[in-house]
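With one protein chain withheld, the remaining protein chains of the complex are depicted in position.
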Amino acid sequence: MADTVARLAGTTSSRAKVTPRRRGLTSWQDRLAGVIMGGPALIVFIAMFLIPMVLAVVLSFTDWNGYSLHFDFIGLDNYAKAFKNPRTIDAAAFTAVIAVAGTILCNGIGLGVAALIAGNGRGNTVLRTIFFYPYIISALIIGFLWSAILSPQGAINSLLTQFGVSPLPFLTDVTFAKVSVILTIVWSHFGFNMILYLAGIKSVPAEYYEAATVDGASRWQQFKSITVPLIAPVVTVNLVLTLVGLLKAYDIILALTDGGPAASTQTIVYQILRDSFAHANLGFGAAQSIVLLVVTAAIGLAVTFARRGADQKASES
Amino acid sequence: MITRRTLTAIGAGAAAVTLLAGCSSSPQSGGDSKDEKVQLRVLVNVTPNLTEDWWNELVAPFEKANPNIDVVIDNPGQEGVSAAVPRLLAAGQAPDIVQSVSPSTDLAEELVDLSDYDWAKNGPLADQYSIDGKYYMAGVGVQLQSLWFYNKDAFEQAGITDVPTTVDELSDDLAKLKDAGWTPIQTGGDWMSSHALQTLALPSVVGDNPDWYADMDSGKTTFSKSYGDYTELYADWISKGYTNADALGVKYVDAEQNFLAGNAALYPMGSWFVGSEAKATDPAPIGVFRAPAVDGVKDPAMGANIASPYVIMKESEHEEAAAKLVEWLVTDEDAVMSQLEVDGNYRDGYEYDMTDLGKELLQIVSDTPASAYTPTGGGYGEKKLPDGYSGEINTQTQALLGGTPADDVNSSMDAWFAANIQ
Partner (left out) sequence: MTISTQTTGPNIAGEVYLADVRRKPRRTGRRRGPGAASERTPLAVTIVKWVLLSLLALIMLVPMYILVISAFKPQADIVLHPLAITPDMFTFDYLWNAITSEKFNVVGAYGITLLFVALVNFFCIVLSAPVAYVIARGRTRWHVLLLVVFVSGLFIPGQVTLIPVVFVLRVLGLINTIPGFILFETAATLPVTIFLFSAYLRTIPRDIDEAAALDGASRMRAFWSCIFPIMRPVVATIIVLNSIGVWNDFVSPQIILGPGSGIHTVTTGVYAAVGEYSTDYTVLFPTLLLAIAPAVVFFIIMQRHIIGGLAAGATKG
């Protein structure tokens, strides 16, 4: 409240004369307004996030199949199973690979491209649209499109055979399939990273570059010493968003490989949904969900903390 | 900056499309039970033989005879019926009738007990599918699964005069076919991967131990001990190139078309293939023989499942109407004939026009005693394996096709059983 008064005292408008209305939260009218304004959102959030979370935790300690009228509490059995079940472990491992490799590739390509097209020309605007458009298409459709292109009779293999090269098992060999999944995800996602990097790059004041040019620094040196440190917050945002987002990969895999071949491209979310519904093992699915949640939160926080140093430096510049 | 005008324009456009949508789409009102019109939702297995059109045509006479009942066919899409059912149950969106799932102890709680109905109690394979003496499903006929369809030209060219009667003979024949330049076995990458392995193994595994299902489910025996030899044999066949090299990338529909076109010698498949062959425009000359067992097994088992089982969900608000529909589906002569014919199923007392292939298969049906019948896949009734077995054995067979050693597959299956047996 003192803050407000001081602020008002500092304004030069003619309104300075008027008695400031108390904004303190002691006024019950203000309080009521606050509750009315904040209430609905909070209620919706509790109903659709908090209560389900609690439910998920409770369910994870049961062996409920989703529809039966009776179930048993089985303590930590589901969690033990999650850590021992080869399917879960494989799915988790592959999800981790997608998240890490995907993040590195998306951000690397996104930043590189952003640096190249940061200018204001017409060509750059067109390129921007071209690189970004896959992001607005649903992951499911992208998956179906690429499953058609990479399939044994798809466009790529068809062209390969026409040139006398034997077709490649993009989606039918275990290793190839994993790589195909990651590259397809990167294809559809890096445009988003690029946009954020573009915003960051363009927000670096031109004076810095001018000064550096006067000092004789090359464009690459300018990029390394000015751009990269100053866009540190954008880098952090990108890293966190991409990592957290890729951990949830599902739609694209459902359409591209349906988890195959031989269940090699299943992700943890695929596993969770399948266990919860198709295998009628809701308790187990819930346990895996909770583990996923903890891991996601941990990764998000870890990356943010790790980047704090760089972010501080950037905001101080 | 998006101006207010742009926003209004967008808003108007959106409103227009929404109105259009309201006119052109007619969302179902989800089975509101008005007194006159009852809507029954039937979740069915849609296959190349059992197309959505075929299903709609099948129930049309019933709808005509019962003008107050509207039958809606639900297609589960890519996930299939058995995966869709638990999900729909959990979401409270269960259909009225489900086709092609077999009752299990868990599922039985959600099913209407049909024991009082004659057509359920005395239907084909009724006893085998009963649980605790109660009858939860009614089926149309019997389908056999341990069968090898073969291309007659291929056998001729490879110099094979008699169909194999033991697994060793089959292995020898495969070698001859390969030498003659044929792709010996046509298999594929989706759900059908494990079919070949099961056709090879079940006649021997269950022929040797008729209680195999119960023993596996209770942990009395392990996968490696009972099934392991056959995984190894199949892996051997794969490494010798007896299966089509592109198997993992081929879907069921395309695999079947490939065999019908005469591009492979053997096709392990269930009796419903007879229906596909009958529909094909210019199929290769195809014969069938019963899947053999290894030397020493006196009574090879024959995989036999109920054809088109129907169950009624307890959640249904129209149990009486549903019972009426199911009764009609399994007793009305025309309906039964249509269902038998389209999928090459068999039932005593129902004769339909068969192709030559159908007649060959009928001979096998007559020659096989009911004592040889065994479930396939995860089993049914009291002979059941833990949930998810079908998916797991399929995944592992795909691993074999991808070159994983048989030992790894055997240990994985052992681990799976250890983790999933209650």
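First chain written, first letter: the chains are A and B, and each begins at residue 1.
The rule is simple: a residue touches a chain if its C-beta (ideal position, glycine included) is under 8 Å from a C-beta of that chain, and two chains touch if they have at least 3 such contacts.
These figures come from a predicted structure and were not determined experimentally.
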item: Contact residue for the chain not shown (choose from A:A47, A:L76, A:A93 or A:V165); value: A:A47
item: Hidden partner chain, residues of chain B it touches; value: 1-2, 6, 11, 14, 17-22, 24-31, 41, 43, 46, 52, 74-79, 87-88, 90-93, 95, 251, 253-254
item: Footprint left on chain A by the chain that the document does not show; value: 3-4, 7-8, 11, 13, 15, 18, 20-21, 23, 25, 29-30, 33-34, 36-38, 40-42, 44-45, 47-49, 51-53, 55-56, 59, 113, 115-121, 125, 127-141, 144-149, 151, 153-155, 158-159, 187, 195-196, 198-207, 209-210, 213, 219, 222, 227, 233-234, 236-237, 240-241, 244, 247-248, 250-251, 254-255, 269, 272-273, 276-277, 282, 285-286, 289-290, 292-293, 296-297, 300-301, 303-305, 307, 311, 315
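Convention: only the chains that are shown with their structure count from here on.
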item: Distance from the mean Cα position of chain B to that of chain A, given in whole angstrom; value: 39
item: Of all residues in chain B, those that touch chain A in their complex; value: 78-79, 82-84, 86-87, 89-90, 106, 109-110, 189-190, 246, 248-250, 387-388, 391, 395-396, 398-399, 401-402, 404, 412, 415-416, 419
item: Chain A residues touching chain B - in the complex, by the definition given at the top; value: 65-69, 81, 84-86, 151-152, 169, 171-174, 258, 260-263, 274, 276-282
